[in-house]
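A protein chain is absent from this complex, but the other protein chains hold their places.
Chain lettering (A, B and C) follows the sequence in which the chains are written, and residue indices restart at 1 in each chain.
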Amino acid sequence: MAEYNMHILVCGGTGCKASQSELIKTNFKTRLNEFGLADEIQVILTGCFGFCEKGPIVKILPDNTFYTQVTPEDVDEIVEEHIIKGRKVERLLYKDPETHEIVGDSKGMDFYKKQIRIALRNCGFINPENIEEYIGRDGYAALGTCLSEKTPDEVIRMIKDSGLRGRGGGGFPTGLKWELTRKSVSDQKYVVCNADEGDPGAFMDRSILEGDPHSVLESMAICGYCIGADKGLVYIRAEYPLAIERLKIAINQAREYGLLGNDILGTGFNFDIEIRYGAGAFVCGEETALIHSMEGKRGEPGVKPPFPAEKGYNGKPTNVNNVETFANIPVIINKGAEWFASIGTANSKGTKVFALAGKINNVGLIEVPMGITLREIIYDIGGGIKDGREFKAVQTGGPSGGCLTKSFLDTPIDYDNLVAAGSMMGSGGMIVLDDSDCMVAIAKFYLEFTLDESCGKCTPCRIGNKRLYEILEKITEGNGKLEDLDRLRMLSTVIKDTSLCGLGQTSPNPVLSTLDHFYDEYLAHVTTHKCLAGQCKALVNYAIDTDRCTGCTLCFRNCPVGAISGERRAPHYIDKSLCIKCGVCFEKCKFDAVLIA
Amino acid sequence: MNKIKSLADLKKLQSEVQSKIKLREKGDNPDSLIQIKVSMATCGIASGAKETMTYLIEELDHQGIDAIVTQTGCMGYCYAEPTIEVTIPGQKPVVYGFVNKTKAQEIIEKHLKFNEMVDGIIPAAYATINN
Amino acid sequence: MSKIKLSEKTIGIIQQVCSDFRNEGSELINVLHQVQGKLGYLPAEVQEVIAKELNISVAKVYGVVTFYSFFTMIPMGEHPISICMGTACYVRGSEQVLAEFKRQLSIEVGQSTADNKFSLNCLRCVGACGLAPVVMVGEKVYGRVSPQQVKNIIAEYKEGGASEAKTA
Partner (left out) sequence: MEMINLTIDHKPVVVRKGTTVLKAASSIGIDIPSLCYMKLDDMNIENKPGGCRVCVVEIKGRRNLAPACCTEAAEGMEVNTHSIRVVNARRTVVELILSDHPADCLICAKSGNCELQNMATHLGIRQIHYQGEQSMYREDTSPAIIREINKCIMCRRCETMCNEVQTVGVLSAVNRGFQAVVAPAFEMNLDHSVCTYCGQCVAVCPTGALTEVDETGAVIRALSDPTKTVVVQTAPAVRAALGEEFGMPAGTLVTGKMVAALRRLGFDYVFDTDFAADLTILEEGTELLNRLSAFMEGDKNVKLPILTSCCPAWVKFFEHSFPELKDIPSTARSPQQMFGSIAKTYFADKIGVKRENLVVVSIMPCLAKKYESSRPEFSVNGNPDVDFALSTRELAHLINLGNIEFKTLPNEEFDKPLGESTGAAVIFGTTGGVIEAAVRTAYEIFTGKPLPRVDFEELRGMDGLRKATIDFNGTPINIGIAHGLGNARKLLEDIQAGNSEFHAIEIMSCPGGCIGGGGQPYHHGDAEILKKRQRAIYSEDKNKTLRKSHENPYITKLYEEFLGAPMSEKAHHLLHTKYFDRS
């Protein structure tokens, strides 16, 4: 069969799939068939392109056309215009939000300009369900090199030299972890891939597994070779059906090609991988809890030491790394430790994948070099704050992290700077907040999450976080007192100091960090009983400015409880006894006539 | 599929399958490669543009020249179909008319390999296609 | 707790799943996943059979079932509604969407409507943050949902609705 002249890449990430990207692919195939072009043009469902804000994404190569927000109905036009007649469909091309210029080529988009894609190198580029495409992109070459040309110690040396640190949150040096597990003496060892991504608003690992599952499998095998393990386990959230499916396909293909199993590449090295499922417990991202869960138990963390490197799964030495960490390994082997170490800052090498979300124009998955500033991420890549509002803070590290304010916009992002700024790298969630977000409510939101996800094993996390939450609740309901702010800080400190695992030890971070940076907001809540952002419903009242109200009836028609009354073309009124403070009138009013008091 | 039995086998397979995604690799770095656009409107197709395009793709591949061959719409030179536009990185695009297989071969041999212009250039005001 | 009697067939299904996992206690979570996948939920009687098959205590099974939020002991409604409560959705207003669903259906999170047509749950990030706030009804994803749309979404399913055709 002739080589294809043209490739149509349709994003098959979860976000785009939710917007019917699979149907888009089917429509393309049908139309191309009708035109007799099925042999010339290949249609592929790829992993995530990262530009989720404008999904579903369709990319056409070789002319590198980047279509956004494509619907299944748009396919006809793309085929007839672009494919047949060679004319790009302009209305589907990306328009720069600032200059309003059309950018047809993804290379020219600000969103991609500052990114360096290592862990995401194959996402949105290859068909994740086809091992040959992975092999074509140097896939399994790193494994081959390690097995045939390097000793385990040499490989570990390389990983250490590269400066790679764990991407799951802690930032422990990966090479050192491997070395520790290698040194443990045992008849059986395990490699575990932690794919229990649970941060609300983070989907880095899922995208890698969906877009490039083989890179994880290859690295796990390399790790197995280094530490002396012949068995690997991927612990993945059951809520990730697509990633699970792709992983299964990848494992089967790798076995079929002899890249997993016995005597890999004729070197006598055996390695195979099984999948274990999480069942909805955030705490299982903690490695000892993860191991308990894999053993069929409640996912409660254990006391460390002993570390999994000494006593892990089934009591055997176990090396646990997260998905993104693994995805970096083959590139380090192929391109060299020095190359990798040349990217990033002094103590944080390489790149980091972030899930950019919240009040930002370009929601999506990005991979940037360590040392990039928040400003570059938010304004250059992220396209600025949504609806032209004012930037307030960025929350990194999810429920374990903290908020970075304006003053940190030019701080280079790496592990140490984030910790110094009172937050942490975390697994890579990055939530942008604007001036309409109440920081007390944000702290409460994260704490509610922790409360829900606490395993309940240790006192400070089980009861302490509950009490912390109750104080915040009191404050957001307008019943807080000044001394509650001290109480928050004191309790937070003890919870951090005494909790058993990382979940509890970091759970007060969102509280402490907002207390540090937004103390005035807390003060306003407890002294004047005001929520400056207008988020805390109990502290907010809606009213209509009769001077501004034009009587357009828009608010009246949208009020879900019928609390608004008034004649057409005459000022409207809100009945406070009926108002549920949903804020719809405020959002809908085109004349800024609805006031928050 | 037979199992891959050695690193050499893996490398062999890699070079085999690489061609399948080469087009994407090239498309991802368009600025550094020779680009050829083939006008593929109705008149172009009627005049054999499709054959020309297939020939270009196969021949370039055969000779191992890295170039991106894409189709484009009507360039407005209906009298001279098939027409192609050749862009060498860093240079201005050049448009050729009446490109059949022979002409195409000549363009590859001279223009692409040695940067020598070939007869048949359309010296038009329509210097580029995208405008 | 009202006792339900399991049919021979159901017991057979559970036993089959257990034996697929070599009746090993360490495979409990895998077994629970499979059984819930087949039966929809994990009532006490089902857990008892699993405990027996895997030779572990019922208390342990129950301890695991109640630990993981994915496992449920109550049957879900015909159209399970899940509201994403991930941060991205939260800051884009999922709380108001949830409140509206609660109001429209007159149920709380974790409950089903009296006619068992709908059940309401929260989930943590489906990863479609670009579409925030996100609501899932069954397998279908609704993006950029506003409280005003809630009524229409429910209506789609109310009268045996035109739901199937639109499922992605």
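FYI, contacts are C-beta pairs under 8 Å (C-beta built on N, C-alpha and C of every residue); 3 or more make two chains touch, one makes a residue touch a chain.
The structure displayed is predicted, hence computed values, not measured ones.
Shown chains touched by the hidden chain across the complete assembly: A, C.
From the options A:338, A:410, A:470 or A:575, the residue with contact to the unseen chain in the full assembly is A:470. Looking at A:97, A:315 or A:456, the residue that reaches the missing chain in the full complex is A:456. Contact with the omitted chain, checked across C:60, C:103 or C:117, is made by C:60.
Residue-level contact of chain C with the missing chain is found at 1, 44, 47-48, 51, 56-63, 66-67.
Touching residues on chain A toward the chain that is not drawn are 281, 298, 300, 302-303, 305, 451-460, 462-464, 466-467, 470, 487, 490-491, 494, 496-500, 505.
One rule holds for everything that comes next: only the chains that are shown with their structure count from here on.
Note on chain placement: the centre of chain A and the centre of chain C lie 24 Å apart, centres being C-alpha means. As a whole-number value, the distance joining the C-alpha centres of chain A and chain B reads 40 Å.
Across the complex, chain A is touched by residues 1-7, 9-11, 13-14, 17-21, 23-24, 26-28, 30-31, 37, 39-41, 53-54, 57-58, 61, 68-74 of chain B.
Put simply, chain A touches chain C in their complex at residues 13-15, 17-20, 22-23, 52-55, 198-203, 206-207, 238-240, 276-282, 293, 295-300, 314, 355, 357-359, 363-364, 395, 398, 429, 431, 433, 437, 442, 445-446, 449, 452, 455, 558, 560, 580, 582-584. Those residues of chain C whose C-beta lies close enough to touch chain A in the complex are 24-30, 32-33, 63-64, 67-71, 85-92, 96, 99-100, 103, 123-132, 134, 141, 143, 147-148, 168.
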